[in-house]
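What follows is an incomplete set of chains from the complex, kept in their original frame.
As written, the chains take the letters A, B and C, and residue 1 is the first residue of each chain.
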Amino acid sequence: MTMKPKPSGAIPDRMIYERRESGVRSYARSMPRQFGKAEGVWMHDSEGGRYLDFLSGCSTLNYGHNHPLLKQALLDYIAADGIAHGLDLHTDAKEAFLRTFEDVILTPRGLDYRLMFTGPTGTNAVEAAIKLARKVTGREMVIAFTNGFHGMTLGALACTGNAAKRGGAGVPLSHVAHEPYDGYYGPEVDTADLLDQRLSDPSSGLDAPAAILVETVQGEGGLNAASPEWLRRIADIAKAHGALLIVDDIQAGCGRTGGFFSFEEMGFTPDIITMAKSLSGMGLPFALTLFRPEFDQFSPGEHNGTFRGNNHAFVTATAALRHFWSDGAFQVDVRRRGDLLDARLTRIAARYGFETRGRGMMRGINTGSGELAGTVTAACFDAGLIIETSGAHDEVIKVLAPLVIDDATLGVGLDILETRIREAMTSEYAVAAE
Amino acid sequence: MTMKPKPSGAIPDRMIYERRESGVRSYARSMPRQFGKAEGVWMHDSEGGRYLDFLSGCSTLNYGHNHPLLKQALLDYIAADGIAHGLDLHTDAKEAFLRTFEDVILTPRGLDYRLMFTGPTGTNAVEAAIKLARKVTGREMVIAFTNGFHGMTLGALACTGNAAKRGGAGVPLSHVAHEPYDGYYGPEVDTADLLDQRLSDPSSGLDAPAAILVETVQGEGGLNAASPEWLRRIADIAKAHGALLIVDDIQAGCGRTGGFFSFEEMGFTPDIITMAKSLSGMGLPFALTLFRPEFDQFSPGEHNGTFRGNNHAFVTATAALRHFWSDGAFQVDVRRRGDLLDARLTRIAARYGFETRGRGMMRGINTGSGELAGTVTAACFDAGLIIETSGAHDEVIKVLAPLVIDDATLGVGLDILETRIREAMTSEYAVAAE
Amino acid sequence: MTMKPKPSGAIPDRMIYERRESGVRSYARSMPRQFGKAEGVWMHDSEGGRYLDFLSGCSTLNYGHNHPLLKQALLDYIAADGIAHGLDLHTDAKEAFLRTFEDVILTPRGLDYRLMFTGPTGTNAVEAAIKLARKVTGREMVIAFTNGFHGMTLGALACTGNAAKRGGAGVPLSHVAHEPYDGYYGPEVDTADLLDQRLSDPSSGLDAPAAILVETVQGEGGLNAASPEWLRRIADIAKAHGALLIVDDIQAGCGRTGGFFSFEEMGFTPDIITMAKSLSGMGLPFALTLFRPEFDQFSPGEHNGTFRGNNHAFVTATAALRHFWSDGAFQVDVRRRGDLLDARLTRIAARYGFETRGRGMMRGINTGSGELAGTVTAACFDAGLIIETSGAHDEVIKVLAPLVIDDATLGVGLDILETRIREAMTSEYAVAAE
């Protein structure tokens, strides 16, 4: 295995990015290669380098790159002149997706949701969700949580915690209160109690909320995983105070934490769910907002969008649902592999007094230092492993391998990670500690 | 030619939409068929019906459905395991797109813009544009126009004029002032003068704007086409008052009005441009925000989004740019065909005292009545022609045929339209007028 | 008559203002004297200077300073240990005021209003008015006008046009649209038509308003006087679109324009009226919000304030209502004197090609230049006449003499004004014009 890319030089054709692409680009800075093709867990750059992908498009490629079954379904569809773009018209591809989602996902779980095809980005699904909650309740305030991440358009951005992202708004972000997530004040403080107290107090200044918007695991916020007990409390609090419970399952859903939904078997049912990222299965833009039928209260076209009928995504999503979710095998395997990952990360972390974070195949190591974590991930990239950080200070090294990775390859990637952590700790950081 | 679809009956499998798709769906209501495949200007339903498409995904399919060259480029790319999803990493497909956009679009027009790959929806491109304008100017208020349409997420929705769409927000939409568009108060009143007077008056209550956001032709707002003189005035006013000029070219761009940009040869250069819809050429989700290099001021990742690197769209967009825009032939042909369309619509309109609206291949007839326009478009659909309405009261019948349509087929569609208008006017409306 | 004050020197005790009073002070800068006592139309400074008051506390002293009847009523009340402060408890003084207001003001005019004792400032009365309109209609947007002035607290400030005042907010001012006032676009354009068109258009982007808030004469905005026809149109438009009509009569009411209310005999009845300034008759803080009984919908205490029961003001207000408004004599006299003022100002203005502005005893000369107007008013002050400017550029010299001034003394003041205008025009401005 030669994952090491060729040494980079001053390759002139890269100047096109400097010349024409906005400086807002980010991942391309820490991974300064140009990629051409990818299959499964591997990405290939234009200089012959091969990379093991522990980022998976931030959980957008849970089934790996260009999965053969999905790819073939899409090739067949395009070759047959299947509808690519159809606004929100009924199409064969949409029908197949709806049926499959009903048969494979909803019915077996005893869930009853309506599907809203929003514009095909997560932020759009979140915007639709909070608009709907405000419309249904007649209230304006939404409760979101510390370290939450929900998107970049103005409504979703107001729900996002990160100050740098928020600062980009250019206007004050309002109608949202950010409350402490599970464990935010340490294990002694039950933040659900704090929230309940304030919502129950007519003089707290916290207005009655339209919705409580929560991630079960905070992907961007540092892989904080809420406990089932806390989530149930939040669900109860929402109900008690007349608010809708919105679970943003964009990153944690589609199997990343084990089940198709991240909240399965936890004993509560959200009023609204947002999905995107791995929904299409192949990385194609696709987003959904699900809600209980009684909240299906938008007028026709009240929320619309040109690309809300991305039929290519319907095709690959249908293939993915059928292949991976028709029975429980995939889910069992992901959970088993998640435990494996957990065991390995815990061992690494313990060596340096670090903590692990996360749930299922969405786990990481909190190094406590953004500088250290950045040093490690940069060294990993040089060694052929694509891996990123997360958290308020980028201090958490985040393992988001494709769920379909085999155990051996997962081990290879973790070996690279372990080695780079050890090297980083041995050199500067260890020295600094003396 | 038998465009007439099979008579519809109570086909049970349609219940999936009732059962599972949100009531927010809209086009599917006025065009109650299920579509399977499409090529060029034709769409096919599941019952054997064939439809001539005068809607083109609201100008998303300017080159028709599944154009053979674009389709082949995409098939080849997928077959070779080309990167589908790459966050904002450099990829071969992105490089090719950037180079092509520079060579084919920017350089020949003497334009210098940076490209920001926003989330692949128009509303996201608009959100990025107004965030940037607010950041650059340090101001908060944006001026948009009556009947403008810019998207459904909270920041873009605040810029949208339509009351029904705005009502969906559930919170007050702020930081935007809606000013009268060109001709809004009739031909006697120069609305640019009105705007200039208020911006020049320190006691007008109109705060200094971060941006003026304008469509050159209002696609959803009734096909109102601003005059070049008015647009130049608006550009001058923006400059004089320290605001950035944003042209929302999502619907009017990509050749719809003749040139690649809708403002070409008008004598002004926008500070920011938003693009989406036909950008990918094949209906795939893709959006761009362009800005002058001096305004490239976002920090890395300050505005991001999972699907900002839709490489399938890069591939088809590149193929479309190369095929249609490498020389001026396509543009000349579109303009010629636009004149043809204009002549025909003017003749039809004149017969009933109606007015025409629009520019290039983005034209329509203002019937003055949403009920009448709806009757006509429904009858057209029954006759195998997909066509929609626009405007504050849905009173404008809107012709958005693919730009690649041949003259004969355009004529066939217009024949259908003309006949249905005549029938509608002969029956109830004529009767009512007696 | 020796109105000329003693020449000022470096009097050390003035340093207390530099040392302790905020730089936000304003009038004290253009009138750098210290005043001790005042009676009727005269103010006296600490250096023996006497000043004729053509400012009247910006129309707060319509009955002059320390009117003997009001003063005696207040002295008697205080001497008898009358309640000074009673929150909103019933008091003898409040009862007397309510009865008098009913008998002297409401009943003779056939008006039926409820009185709300807000905090005793105009801005508080405006805040209560717009809160109530929003509560009653369930809408959020308020329409105010260019050059309108309604106060400095956040809700009222959002309705104020002046950019320098607005800039002090430190947050975006929202939920208000500023529309052009009568005559704003010149005599050819009926701005009521423009407003009606936009409110009638569901795609204009102008949300349905809770209220239209208007001054009949814009005191701070340059003495623009709306025509009765335009005001009736605005009243009709408010009604047609489900908005409440709020007349802010804080400066123009209490006789300043002739009648007790500035809109009398114009053929419409506001839904809400705000009053303050001359209401107490002696310059004591007092404000009222009046509304039709059907809009009396605040819950007990929903809007409150410590000083909403300023009983001293009730006492002087009652005395003023009884003395000046029990019959029509005062009103007739004010109108006659207003005509006198108009004739004189018109003559002066005509000489220099200036225009006059205003109505009743609220009139001025638009010099077209803030610098010129400031030169004139400064020279007037040196000559013993207190007079100020108004308008977006402070270009209007504003005559707000006490309504009780006798014709001769009014003439004395206008002589001073005329002379200073002539001097200013003869010297620099005339020279500059050569």
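Rule of thumb we're sticking to: contacts are C-beta pairs under 8 Å (C-beta built on N, C-alpha and C of every residue); 3 or more make two chains touch, one makes a residue touch a chain.
Quick caveat, the model's predicted, so the values are computed rather than measured.
Here 3 of the identical protein chains are placed; the entire complex in the file holds 4 of them.
Throughout what follows, only the chains that are shown with their structure count from here on.
Averaging Cα coordinates per chain places subunit A and subunit B 31 Å apart. A straight line joining the Cα centres of subunit A and subunit C is 59 Å long.
Residue numbers of subunit B whose C-beta contacts span two or more other chains: 140, 164, 174-175. The touching residues of subunit C, counted against subunit A in their complex, run 171-172.
Within the complex formed with subunit A, the subunit B residues making contact are 13-14, 16-17, 19-29, 31-39, 43, 46, 55, 57-58, 60-61, 65-66, 71, 74-75, 78-92, 95, 98-99, 101-102, 106, 113-117, 119-124, 127-128, 130-131, 133-135, 140, 151-156, 158, 164-165, 167-171, 174-175, 210, 250, 276-277, 282-285, 289, 291, 296-307, 310, 312. Against subunit B, in their complex, subunit C makes its touches with residues 140-141, 144-148, 160-164, 166, 172-178, 180, 184-185, 189, 194, 197-198, 201-208, 221-222, 391-393.
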